[in-house]
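Removed from the display is one protein chain of the complex; every other protein chain stays in position.
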Amino acid sequence: MSQLLPVLVLSGFVVVFGAAIIVVASLLGTKAAKSKTKLETYECGLESDMSGSTKVPIKFYLTAILFILFDIEIIFMYPWALSFNDFIRQGYGLYIMGAMGVFLLIFILGLLWEVKSKALEWE
Amino acid sequence: MLIADKFLRIGPEHYLALSAILFSFGMIAVMMRKNVIVMLMGIELMLNAVNLSFVVFARETGALNGQIMVFFVMTIAAAEAGVGLALAVAIYKKFKELNIRHFEKLKG
Amino acid sequence: MIYEAISFYALALFLTFFAYKTISATNPIHSALYLVLTMLGLGAVFFSLGAHFIAGVQVIVYAGAVMVLFVMVLMLFDLKSELQAFSKGMLSGFLKVFSAAALAGVAIGVISHSVQVVDGASWGVGDPNADVTKYLSILLYTNYLFAFEVLGVLLLVVAIGAVALSRMKGGTHADRR
Partner (left out) sequence: MGSDIFEIGVNFIKMVLIFVMMVQLVPLLVWVERRGSAYIQNRFGPNRVGPLGLTQLLADAVKFLTKEDFMPERGYRFLFLAAPVVALIPAALAFGAIPLSHPIFVEPFEWLGQTWGPYQFDFQSYKIGIGIVFVLAVSSLAAYSLMLAGYASNNKYSLYGALRASAQTISYELAMGLSIVGILLLFNTFDFSEMIRLQSGPLSFHVLGTVYTFDFLPNWGIFYQPLGAILLLAAMFAETNRLPFDLPEAEAELVAGYHTEYGGIKMNMFYIGEYGHMLVASGLMVTFYFGGYTLYPFLTPGTVSSWFAGSTPTMTSVWTSLILHVVFLTKVLLFLWLFIWVRWSLPRFRYDQLMDLGWKTMLPWALGNTIVTAIVIFIMRTSW
């Protein structure tokens, strides 16, 4: 807990700082007349139309999910990198290389499949 | 005095109680909500509650097996979220809604 | 002791409040954002329990990846507040809440009776200065090696499955067939 406390204090301080800036800016800011057009959403002068269905490419979602899966595989490499030297020093270097080799092979297979299946193509 | 001591001396049972409360919140979300994505969030909350109890037991026994389980549970939760959201996207495309009852009408 | 109690109750209050907001917010995006705060709070709890690396992974995987995916998908759908977020029926709703509360109550009751018998002295004795992360990684690549490799395969399968599931023409609002 004692190690975490400064982090919490700092994040609290940053939030207070940011909120204070926004409050000060809203107090100091010029008060101009607000008209209906001004408050409208900015869409380069066209009438905004949020009610219609907005088409968003599914690619964004696919990128995010592939990101999660690869992110976890990368995180699995961190403990491996951390203990790599200890394994070598104990004489188990070949073992740890093989253990990670199999995992990396699966990782590379996944990456190759994604490239092959054109899941990563943006046109 | 004894009761105050029970509340102030933080031990594993306090963390486990917190875990149980979070788990039941996740359970309520799964049972009560109709939006598929919110239900998935409820499942994530339940998995997190279980992770908390794993970490507490790891700390209590002094062995790290619990922490490794947390690692695995996180992986599985992420995989589950990925597939679940893929299904949600499929439902939304077909029915323009994320209601759970539409799952009955999906077929391959 | 009193500081530990204060920090525990503050974190517990934070967690239960945001977990409650997660399940009660009618706008799914707000739900997801409250859940992010819950995940961050749990990361803090893990950290304070000495699981430093697990806390970091919790934030990276849950708050930084899984919840980003949730928020992104919800933004893709551009959902508004739901008029009917909860399932219908007073009686069944009451039963559902009651059963969950009963589960929590039973669990807490059992915990408060059993843990004291098992435990006693070991709490707090764990050496905080030991290099936990290194032990963790050595354990992961020796005793749990098989599970680790299987998880690699699982992630591969999920990647293929997700691509296959979402490989359809058009965007989120593709025409009905």
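Letters A, B and C mark the chains in the order given here, with residues in each chain numbered from 1 onward.
Heads up, the rule we're going with is that a contact is a pair of C-beta atoms (placed from the backbone, for glycine too) under 8 Å apart; a residue touches a chain by one contact, two chains touch by 3 or more.
Everything quoted here is computed from the prediction, not taken from an experiment.
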Chains on display which the left-out chain touches in the complete complex: A, C
Positions on subunit A where the hidden chain makes contact: 2-3, 5-7, 9-11, 13-15, 17-19, 21-22, 24-26, 28-32, 39-44, 48, 50, 54, 56, 60, 63-64, 67, 70-71, 74-75, 77-78, 81-86, 88-89, 93-94, 97, 100, 104, 107-108, 111, 114-115, 120-123
Subunit C residues that touch the omitted chain in the full complex: 29, 33, 36, 43, 52-53, 56-57, 59-60, 63-65, 68, 71-72, 75-76, 78, 133
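The definition used in the following text is that only the chains that are shown with their structure count from here on.
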Result of counting contacting C-beta pairs for A-C and A-B, higher pair: A-C
Of all other chains, the one whose Cα centre sits farthest from subunit B: A
Rounded Å distance between subunit B and subunit C, as computed from the means of their C-alpha atoms: 5
Chain centre separation in whole Å, for subunit B relative to subunit A (CA means): 21
Centre-of-Cα separation between subunit C and subunit A, whole angstrom: 17
Overlap residues in subunit A, where contacts from two or more other chains coincide: 58, 61, 65, 68-69, 72
Per-residue overlap in subunit C, given as positions that touch at least 2 other chains: 4, 53, 57, 61, 65-66, 69, 73, 76, 136, 140, 151, 155, 158-159, 162, 166, 168, 172-173
List of subunit A residues in touch with subunit B within their complex: 58, 61, 65, 68-69, 72
Subunit A contact footprint on subunit B (complex, rising order): 74-75, 78-79, 81-82, 85-86, 89
Subunit C partner contacts - residues on subunit B that touch it in the complex: 7-18, 20-29, 31-35, 37-38, 40-42, 44-45, 48, 51-52, 55-56, 58-62, 64-65, 67-68, 70-72, 74-79, 81-83, 85-90, 92-94, 96, 98
